[in-house]
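The complex is shown incomplete by one protein chain, all other protein chains being positioned as in the whole.
Order of writing sets the chain letters: A and B. Residues in each chain are counted from 1.
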Amino acid sequence: MRLSELAQRVGGSVAGDGARELLGVATLARAGATELSFFVNRRYRRQLADTAAGAVVLAPGDSGLFAGPRLIANNPYLAFARAAALLHPAPQLSPGIDPTARIHASARLGQGVQVQVQAVIEADAQLGDGVQIGAACYVGEGVVVGAGSRLAPRVTLLAGTQIGARCLIHPGAVLGADGFGLANDRGVWVKVPQLGRVVVGDDVEIGANTTIDRGALDDTVIGNGVKLDNLIQVAHGVHIGDHTAIAACVGISGSTVIGRHCVIAGGVGFVGHLHICDHVTVTGMSMVTRSITRPGVYSGIPAEEARGWRRNVSRFHQLDELARRLLRLERSPKDAHDE
Amino acid sequence: MRLSELAQRVGGSVAGDGARELLGVATLARAGATELSFFVNRRYRRQLADTAAGAVVLAPGDSGLFAGPRLIANNPYLAFARAAALLHPAPQLSPGIDPTARIHASARLGQGVQVQVQAVIEADAQLGDGVQIGAACYVGEGVVVGAGSRLAPRVTLLAGTQIGARCLIHPGAVLGADGFGLANDRGVWVKVPQLGRVVVGDDVEIGANTTIDRGALDDTVIGNGVKLDNLIQVAHGVHIGDHTAIAACVGISGSTVIGRHCVIAGGVGFVGHLHICDHVTVTGMSMVTRSITRPGVYSGIPAEEARGWRRNVSRFHQLDELARRLLRLERSPKDAHDE
Partner (left out) sequence: MRLSELAQRVGGSVAGDGARELLGVATLARAGATELSFFVNRRYRRQLADTAAGAVVLAPGDSGLFAGPRLIANNPYLAFARAAALLHPAPQLSPGIDPTARIHASARLGQGVQVQVQAVIEADAQLGDGVQIGAACYVGEGVVVGAGSRLAPRVTLLAGTQIGARCLIHPGAVLGADGFGLANDRGVWVKVPQLGRVVVGDDVEIGANTTIDRGALDDTVIGNGVKLDNLIQVAHGVHIGDHTAIAACVGISGSTVIGRHCVIAGGVGFVGHLHICDHVTVTGMSMVTRSITRPGVYSGIPAEEARGWRRNVSRFHQLDELARRLLRLERSPKDAHDE
């Protein structure tokens, strides 16, 4: 595809040779004459100078840093993402049911559904048009998968789980296992029946080996456009608002509600029954112990507004020195200011 | 079921209309006239006032907060758990072997066993009476599963694993993988054979994608009544005492022994070779680096008794301010007390 056509389709302008033919995408370091690359991080400035890329996507303000053909966009990473999808389209689905797949007679399948080898579809499941069920997936009783959604191999959707349209779920993800509900009878744990479902919106991506438990009474709800990375734990009754992105290894305890357009970095933990408002960012490995009512960036264990946390952390690294200075003052307060 | 009968069966008393017919359970916010709800958290007091529930389970001291039919119990959550199990009984098992399941000729199956689609049962495995093996489970050589235990779809029990009676294991759990045993030969890691087993007691629940490694020499042991949430790592040679509950994303390093009736919150880490006594609670995302010999609540990185931790954490949030005050004192100690 020519650079000029690409620019038009992803929403950008061209500087330099718009007729440049591009066949794929690559990093600045590896791209060749038929490949498109991108530049967003100033740390890679030297690589930009040295690149052999056929064209580079960059921001208007960086246009002067590169002499070759450019695709100039206000959000270069977004333009690059779209260009990559155009140059590397996902392989076309070949509809059909593998003979080793086990599909219950009462399941309803839309048009153009693909069910791969050894997948299991239980009673009363519904697969929308164009759904792809990967090898060895398990789709439980009454599960609904919306049109265009795709399950990679070995996804487990337990009974009653609802998946919206155009979702992508990666291997090993488990949706609908029982929440961790226990009552204590003089030292012995008694299971609280877990009667809710997992309900996932449209355009959601769920990472490998992530677990989303069914609600205890009400449902566990994942909003539209939510993106979940790998190895995340979403407990029973959690709600995640639309267009929130959560990185790997996050744990969200029961009944916590996370707002829309939040960004949760890796390894963060949330205690249960919190309300996090929209537009909150939590930095990596923080522990959120209280509800958050004001948009912003939060950090730490327990999490506080990130500015304060950073100051306190930098003081923490001086803590031994601070303690020694305090001791010196205590011993000889009159002289301390002379040092 | 009538409220009066329910109260009798779960161990509580009735106030108001004991003839109220109840068909299910629901939250205060959603329950209708034929549904039972419960009240234990004072934060939901408004919802209690507004509920349309047919009856509510609550503690004797809260009985005055609700005018409708009540099921009064000293442990209302426990009574509710039991009522929910009575009103929503688990679907009856239909025994039988799915024709796609692969069962080795030397495996021994008890009465009323169910083996679902595409499950694999290897040589010399033993399944007790009433065991349910979910779709696509892998039951390795010589594995023993006790009577009444239930494996959800896609559980992996590697060779030699022993499971007690009435256990419930969720999808993606892996029991019996090799422990992480390595010796170092001038920079190159040499595998230490992992020769022990995983031995699980009775009435244990194991969450989705949790991993429990086999012992290096001795067994890894999970006591009776232990409840493990999702995405937990239990390393080789760990022992978990009876009736201990562990929330999601906890990691327990090799050979650590956790006592009975402990409660470990989410995201906690234990280093190896520790001994944790009975009746210890560890709060979320703590790191336990030393053995604990006294029952109590522990917190922090590294974990200490929670009272001290909370004080120090609150000081941490003043740390930048403390450092400034110290500097001011150093500069002008005589005047500091005048501010």
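Here is the rule we go by: a residue touches a chain if its C-beta (ideal position, glycine included) is under 8 Å from a C-beta of that chain, and two chains touch if they have at least 3 such contacts.
Remember, predicted model here, so these are calculated numbers, not experimental data.
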Residue among B:G24, B:G68, B:P95 or B:P302 touching the omitted chain: B:P302
Sole residue of A:P69, A:G207, A:G237 or A:P302 that reaches the chain not shown, by the stated touch rule: A:G207
Residue of B:F38, B:F66, B:Y138 or B:Y298 touching the missing chain in the full complex: B:Y138
Touching residues (missing chain, whole complex) on subunit A: 25-27, 30, 41, 43, 75, 77-78, 80-82, 84-85, 88, 90, 100, 117-118, 135-136, 152-154, 168, 170-172, 205, 207-209, 225, 227, 229-231, 243, 245, 247-249, 261, 266-267, 284-285, 301, 313, 316-317, 319-320, 322-323, 326, 329-334
Residues belonging to subunit B that touch the chain removed from view: 102, 118, 120, 136, 138, 140, 154, 156, 158, 172, 174, 177-178, 180-185, 187-193, 195, 209, 211, 213, 217-218, 231, 233, 235, 249, 251, 253, 269, 271, 273, 287, 289, 301-302, 304, 308, 311-312, 314-316, 318-319, 322, 325-326, 329, 333-334, 336-337, 339
